[in-house]
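Every protein chain except one is present and positioned as in the full complex.
On to chain A.
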Amino acid sequence: MDGLDALVLARIQFAANMTFHILFPTISISLAWVLLFFKLRFVKTGQQHWMDAYQFWVKIFALTFALGVVSGITMSFQFGTNWPGFMEKVGNIAGPLLAYEVLTAFFLEATMLGVMLFGRARVSEKMHTIATLLVAGGTTLSAFWILALNSWMHTPAGFEMIAGKAHVTSWLEVIFNPSFPYRFTHMMLASGLTVAFLVAGVSSYRWLRQERGAEVMAGLKTGIYLAAFLIPLQILAGDFHGLNTMEHQPAKLAAMEGIWQTQKGVPAVLFALPDEKAKENRYEIGIPKLASLYLTHHLDGEVRGLNEFEGKHPPVAPVFWAFRIMVGMGMLMLAVSWSSVLQLAPWKKDPARNLRNWQARALVAMTFAGWVALVAGWYTTEIGRQPWLVSGVLTAADAASQVVAPKIAFTLSLYLALYAALIVAYVSVVFYLARHKTPADSGMEDTPNPVTYPEQQTSQPGAAHA
């Protein structure tokens, strides 16, 4: 019983760390590209408001990045503390992928971030733009390696098992495993959408506070256009990803769709309470044959049900519900972004006044909509892989450590308290920054000031610390 408790606790702890961690890289990946966009617009047009937008968002970027780094370090340690069996069994594959992330991406981002945040007065404009580009490239490269590994855990390929350990037969097949292209695209679009709604939401918040200068409008339009552009792509990518899941992880797909028995002409279930004991959905509301249509492109196409994976399918209710939350958020994103973009369209006169208050409020409410969809999607795919850690190769139970339950429970409660406090702090600081564009004691970043750039007042003794 003790072992089981420790396993459950270790899983909760890892899931908590993962959930907390994923929130921040998801923002920094795309926000870095948005910053590069602002910077390039500034370089091209010379209009100050693009630089103002950069200065505003770079603060949020720095904060986000810091949270991503510290929680990422926690992740790298928890592989060992919670899942020693993972690296012992598939270390030959996971090792190089993780190593390449650190080597090619981590240092690059961390070092260039310093130049990007603090170096504008010390390097040329061009070098500062290059530093921004390198940070953006670094974050994306980082995501590439991590998703290669994560996808491989879902759809392992390019290896053989020798004496209980995975050995690589083809690195190309390992990296570009069957689900990687879909997962990577889906995740990158999710990152873009998260940032689009973050930028649109915070800008709308400022807009509602009657702050409607060129800088805020630039952010507002960038966010809304980006959201409206990305959401149809995401729906398409999600569909392809689903088809890929049906092919390679049919048990997960059956759980997502709530299909208990293999059948033809399956309905798209809109609402139900999956009942694992009775092996059926209660209170099911579905649209007949629709799931068969979008999954097999035939009204009577056959879809495999959970009955084919007895004892080896994931817990149904969490996957089923997480999937619906993700899709629901996607639909909401589609509605809100397209209704807003129509108001801001270039043919309208004075778009600043054309955005309706209710639309702005809806955008504010959806500032962190990306996070909801992201976490729901993440749970869909990760819980959907259970009971496997690496599909067909290693179960979570086999990879768990011998650390006793009380130790895990103790640190888990510390982590949870810390994470809750930090998420509250993060969200409130984002909105605080939106209210107070330059905090009185900003002390640090790109705006020339006595602390960071003391060359401007070298006469004052004791102020000279670069």
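Definition applied: a residue touches a chain if its C-beta (ideal position, glycine included) is under 8 Å from a C-beta of that chain, and two chains touch if they have at least 3 such contacts; residues count from 1.
Going forward, contacts and distances are computed from a predicted model.
Per its UniProt record, the hidden chain corresponds to "Cytochrome d ubiquinol oxidase subunit II" from the list "Branched-chain amino acid ABC transporter permease", "Iron-sulfur cluster assembly protein", "Cytochrome d ubiquinol oxidase subunit II" or "L-lactate dehydrogenase complex protein LldF". Listed residues A:Ala99, A:Met161 or A:Leu273: the one in touch with the omitted chain is A:Ala99.
Touch with the chain that is not drawn comes from one residue among A:Thr111, A:Thr129, A:Ser339 or A:Thr395, which is A:Thr111.
In the full complex, chain A makes contact with the omitted chain through residues 59, 62-63, 65-67, 69-74, 76-77, 79-81, 84-85, 87-88, 91-96, 98-100, 102-104, 106-108, 110-115, 117-119, 122-124, 127, 165, 167-168, 171, 401-403, 407, 410-411, 414-415, 418, 422, 425, 428-429, 432-433, 439-445, 451-455, 458, 461-466.
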